[in-house]
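Would you mind keeping the following structure in view while I ask a few things?
Heads up, one of the protein chains got dropped from this complex, but the rest are sitting where they should.
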C-alpha cells in the first residue's frame, strides 16, 4: 500500500522568488526506508515539512500539486490532523523539547494529551515508545538533563507514541557526537524493522547506502533520481551537483570494480568487500 | 514587512512561543544590567521586541506574563506592576505599527513615549503601594527632596519614577530596534499575519 504520494509538488516560501520545490513527484510504499539526499539548500527540509503539512500551513507562501499521506490530502487538512498520520523529527534536539514538561515521561505524553488519547492508553503507548528507543530508564529525568543523543531519541519516542504511519527524520544526527549518532541510527533501524515507513534526510551517504531501500536525490528543488542506493550512488554526475559518493563507491570506481550486476558500483563496506575478494 | 492591521492578530503557535522567549529576554536584560552594574533596569527589551514583531496584544500579554513570572520567581512585588508592563507592550506595539520605531531618531521619541506611559501608569501604583517611592536609591532621594520642598506627594512620586523610567525606556527601545534591524527575513515573515496560500496550479 502507498503511504506517501507526492504529485507535481511545487512550493515557494513567502517573500522569495525561487521555487524551493519544483515539480516533485514520488511514491513511498508501506514499510520502506527512503533516504533523501542532496546538497545544501536543495529542498530536502522543505519536502519533509511538506509531508507533515508545515508547508504550506505554517509558512503559507505559494503551493501547487498534491501530497497525500495515508489517504488524506495535506493541503486540505491541518497540521494537527496530519500529525496522526505522519510525524517529523528535526535537527536540533534542544528546540524540539517542549519546555513545559518536567520529566521525559511527561514530555512524551505532550502530543498524546493534545490529541486527547485516554489516560490508560497513553501510558501504554509511552512505555512502549520509551522501551523501543531504549530510554525507559530515563523516564523520570528532566528532559534538559539528557545528552544530545538521548534527547534526540526522546524526540523520536515523542513522535512514535503518537502512532503515525510515516516518520520523517530531518538530519537527526547532524548535531550529535559519534556516540549519539550511533544510538540514533540503531533506533531508526529498529523502527524500520518494526514495519514503520521511514523517510530519512541524511548528509552521510555511507549511512544512507547502508540503511535505505531507496534514495531520493534532490537538487535545486527538483528530483534528480529516485532509485536503489547502488543505482543512484553509481551515477557519474554526483560530484557535479555537490555530492560525494560513499567512500567505498569511490574506491571501487577508481579501481573500476563493478558489482556482480555489471552496472553499478558497491555502495557499502560489505559490497566493496565482496567485490574486492573476488578481484583477488 | 507590515502586518495587516494593528489589532488584527491570531494566537498562532509562533506568536505564543514568542511570549516565553520575550520573558526570557527581559530576564536576561535585567541580569546583564546587573552584571554590568548599570543604574537601570533594562528589563523590558523582550516585551518591546514581542510588540514590534507580533503586535500590541502579544506584547501586552508578554508584559503581563513577565510580571507574573517575576512575581513567582524573584520578587512578589512585581505582580503589582504587571499593569505597567501591559501598557508598555501596548504602546510599543502601536508605535511600531505606525512606523514610529523606524529609525534611530524616531526610536528615541518612541522610547520617551513608552517611558512616559510607564511613568503615568506606575505613579498611582507607587503611591498606593509604597506611598510614592520606587525603591530605586536616586529616585527615592529625589522623592524625599521634592516632598520636603513642595509637600506634593504626587509630584514627588511622579518625578521619582520619571528620572529612572525615561532613560531606561529610551535605551530599551533603542536596543530593541538595534536587534530588530538585524533579524533575518524568515523570522519577521512568521508574524506578518498573512494567512493566504497562493496557488501554483493552473
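Order of writing sets the labels: A and B. Residues in every chain begin at 1.
Quick note on the criterion: a contact is a pair of C-beta atoms (placed from the backbone, for glycine too) under 8 Å apart; a residue touches a chain by one contact, two chains touch by 3 or more.
Keep in mind that, in the parts below, contacts and distances are computed from a predicted model.
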Answer for the undisplayed chain, UniProt naming, from "Intermembrane phospholipid transport system permease protein MlaE", "FAD-dependent oxidoreductase", "Copper-binding protein MbnP-like domain-containing protein" or "Energy-coupling factor transporter transmembrane protein EcfT", is "Energy-coupling factor transporter transmembrane protein EcfT"
Listed residues A:98, A:131 or A:179, member touching the removed chain:
A:98
For a quick check of understanding: of A:47, A:67 or A:122, which residue touches the chain that isn't displayed?
A:122
From the list B:20, B:124 or B:193, which touches the chain that is not on show?
B:20
Could you please point out the subunit A residues that touch the chain left off the display?
49, 52, 54, 58, 78-81, 83, 87-88, 90, 92, 94-96, 98-102, 105-106, 109-119, 122-123, 142, 144-145, 155, 158-159, 162
Where subunit B meets the left-out chain, the residues are 11-14, 16-21, 23-25, 27-29, 31-33, 35-39, 42, 45-46, 49, 65, 68-69, 71-77, 79-80, 129-131, 133, 135, 140, 143-144, 147-148, 151-153, 175, 178-179, 182-184, 186-187, 190
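Rule of thumb we're sticking to: only the chains that are shown with their structure count from here on.
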Please work out the Cα centroid separation of subunit A and subunit B, and write it as a whole number of Å.
42
Listed in rising order, the residues of subunit A that touch subunit B in the complex are 10-15, 56-65, 75, 99
For the complex, which residues does subunit B have touching subunit A?
1, 13-14, 20, 185-186, 189, 192, 194-201
